[in-house]
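Yeah, one chain of the complex is gone here, protein chain that is, but the others are all in their spots.
The chains carry the letters A and B, assigned in the order they are written, with residues numbered from 1 in each.
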Amino acid sequence: MFYREAGDFKTSYADDNQTFPIRFDRVRYYVVLAVAFGIIPFIINDYWANAVFVPFLIYAIAAIGLNILTGYCGQVSLGTGGFMAVGAYACYKLMTGFPEISIVLHILGAGFVTAGVGVLFGLPSLRIKGFYLAVATLAAQFFLVWLFNKVPWFYNNSASGQISAPERTVFGVPVTGANTDAWAKYLICLVFVVVLAWLARNLTRGTLGRSWMAIRDMDIAAEIIGVNPLRAKLTAFAISSFFVGIAGALFFSVYLGAVEVGEVFGINKSFLVLFMIILGGLGSIFGSFAGAAFLVLLPVLLKNILVGQLGWATDLAAHIELIIVGGLIMVFLIIEPHGLAQLWRIAKEKLRLWPFPH
Amino acid sequence: MPEQLLFAVEVTLNGLMAGVMYALVALGFVLIFKASGIFNYAQGVMALFAALTLVGLQNGQIPFAHLINAIFGTKLHHFGWHMPAVLAILLAAGVMVILAILVERYLLKHLVNQEPIILFMATIGLAYFMEGIGDLMWGSDIKKMDVGLPQGGSFWIEENTQWLGFGNENFYGFFLDQLDIVATVIAAILVAGLVIFSQYTKQGRAMRAVADDHQAALSVGISLRFIWVLVWSIAGFVALVAGIMWGAKSGVQFSLSLIALKALPVLMLGGFTSIPGAIVGGLIIGVGEKLFEFSIGPLVGGATENWFAYVLALIFLVFRPQGLFGEKIIERV
Partner (left out) sequence: MKMKIATLAVGAVMAAAPAMADLVFPSLSYRTGPYAAGGIPFADGYADYFTLLNERDGGIGGVPTRLVECETGYNTEKGVECYEATKGEGSLVYQPLSTGITYQLIPKTAADGIPLHTMGYGRTSAANGKVFGNVFNYPANYWDGASIAVNHLLDLNGGDIGGKKISLVYHNSAYGKEPIRTLEELSKKHGFDFKAIPVDHPGQEQKSQWLQIRRERPDYVLMWGWGVMNQVAIQEAANIRFPMENFIGIWWSGSENDVLPAGDGANGYKSLALHGTGSNYPIYTDIQKFVVDAGKAAGAGDQIGTVLYSRGMYAAMLAAEAVKKAQAIHGTGDITPAQMRDGMEALEISAETLEANGMPGFGPEFSVSCENHGGPGLGMVQQWDASAQSWSLITDFIGSDKDVIGPLIAEDSAAFAAENNISERCN
């Protein structure tokens, strides 16, 4: 009933095109932002930051990035882990190479480096399509991980082969390193998420986004109506990799602080992010958040219920956690095959019409 | 013959054998993809599950013993029998058939006519689910796979090829693992069996009809649901075979589910829809990665196999985007 509106009274294109056409949605969006910026930073503690919010926000960035490529442009990628590794290592090299420059610029720089690498591995997409394209991105995944493991220059020749983030500050407040406060970690991730999500939303409904979707729906048809596939696919790879690179940089510098490439950015990460967007909903920014929330928050929640509240043995709880997550994925699919975003959309439609569905 | 050449031949032979092992895993993917358009992410977990079930049955482990003990405070572990391998394999195959029926009834039935990506995601859920169930049922310890397969390098081959070195004392004759030879024979039988089945039996023809066109197959009275159960059962059996072969190398443990990764480049190269493609793709990947590691590997620090398999597949795909044996992609607006 909150979604009540009396009809379609848009009088200008600006009205028609707005991101949240329903006022309740708009209000809710601002409320979420207000809570995220105004309330959470004051009450957050280490556990909530490190176990819940920071991973959720970073995975959301990665998921948005992959969603641009897979959901909007239709190019399946299984190289997310490798591209995140590029972001992380680029960030590390920039952080240690130019310590006097702000970490924010390092993270953005890492995004641009990743974008370049992404374009390189995106080139085969001009020829290879569908599931087969995954091979190009898988090659990227395995090759990049191997490279970062093999070439000591990437980890500054350290004996341990790990990269660890030195302390860096923004406005005098440490955001990386062990002495970072929970709120600072959370806020820097939140700022990146909000800006990037806003960017993604506006990119996907502009010319570029439309050309991506044309390619996704049928690339030959798109070509005939004048969409340049080279440009569309490579921009999708570049922008997607930019997002993923930033996610990787944050993952390394803010969230984990120390990273070994094979363990953190392995093929499992690529699959995990892909699961997030499929589960959340392909071609939906909200879906990226929903998918990340589902796969990051649900296991933590289940663990806390099963072990913390019910007091089960940890291994039994972990097995049952897997069964529940797997079972829920299947149940959701059977109820609504197009992901959590679609479920949300349907719920919204129903609410708009309630209580007079006809 | 110079020893480097002999070694290269040896590496090639072993690459072929490794390729067969990859192909065994890839075969399961191809079967399901061909008949239902599903990329079955759970294939690796199915191999693990099948192998766990086989070993568990053989050793008389009580399923869910850990869970039962935790809830009821009992101390159950074993039924106390030791089953002959053949019987255990048959029973494990039976379990895979039951699994196929359950998957069809509770999952696929509800997802008829959905897009491939959604079916793919359903198998992700299935993979998580089975991973949890498998561990819960049979425990997470490493179990020895003991179905009487021979292991170790073959003396016979080693002795009878030593003369090729013409007295070169760095050459000891070719090394071929007996397990790999057995795997090759079994793979050949499996493929031959599948070909005969799909060419000469009623169900096999129905299977091919479904693979060609669901709608048309339905309209001539072929039960799609039965075919799906059939295909998943066969894929389950193939997973069992792959699980036995790989499990004999490493013991039956969680990592068996990772063999799916080895099958991915094979699939990309051979095409998702072709059984010969899976075999030939496997052989090419096996030989390619082993030769690359042998020749270029030492120059760049080794451990190149994982990524080289994909690069190899990529090079092939740039020239043939539908895979070696894939159906030609015809696009119309």
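Quick note on the criterion: a residue touches a chain if its C-beta (ideal position, glycine included) is under 8 Å from a C-beta of that chain, and two chains touch if they have at least 3 such contacts.
What you see is a predicted model; the values in this text were computed from it and never measured.
Visitor: Give the residue, chosen from A:168, A:319 or A:338, that touches the chain omitted from the document.
Guide: A:319
Visitor: Consider the whole complex, including the chain that is not shown, and state which of A:177, A:229 or A:327 touches that chain.
Guide: A:177
Visitor: So which of B:139, B:265 or B:323 would be touching the chain we can't see?
Guide: Candidates B:139, B:265 or B:323; residue touching the omitted chain: B:139.
Visitor: For the chain that's not shown, point to the residue among A:69, A:238, A:256 or A:325 touching it.
Guide: That would be A:256, which touches the missing chain.
Visitor: Where does subunit B touch the missing chain, residue by residue?
Guide: Residues 7, 10-11, 14-15, 17-18, 21, 65-66, 69-73, 77, 135, 139-146, 151-153, 170, 172, 175, 177, 246, 249-251, 253-255, 258-259, 262, 289-290, 293-294, 297, 301-303, 305-306 of subunit B touch the chain absent from view.
Visitor: For subunit A, enumerate the residues touching the unshown chain of the complex.
Guide: So the residues of subunit A touching the missing chain come out as 46-47, 50-51, 55, 96, 146, 149, 158-162, 164, 166-167, 177-179, 255-258, 260, 262-264, 266, 300, 303, 307-315, 317-319, 322.
Operating definition for what follows: only the chains that are shown with their structure count from here on.
Visitor: Could you work out how far the Cα centre of subunit A sits from that of subunit B, in whole Å?
Guide: Taking the average C-alpha coordinate of subunit A and of subunit B, the gap between them is 32 Å.
Visitor: Spell out the part of subunit B that touches subunit A in their complex, as residue ranges.
Guide: 39, 66-67, 70, 106-107, 110-111, 114-115, 117-118, 120-122, 124-133, 135-136, 140, 261, 264-265, 268-269, 272, 300-301, 303-304, 306-307, 310-311, 313-314, 317-318, 321-323, 326, 329, 331-333
Visitor: So in the complex, the part of subunit A that touches subunit B is made up of which residues?
Guide: Its residues touching subunit B are 124, 127-129, 131-132, 134-136, 138-139, 141-143, 145-146, 150, 218, 220-221, 224, 267, 271, 275, 278-279, 282, 312-313, 315-316, 319-330, 333-334, 337-338.
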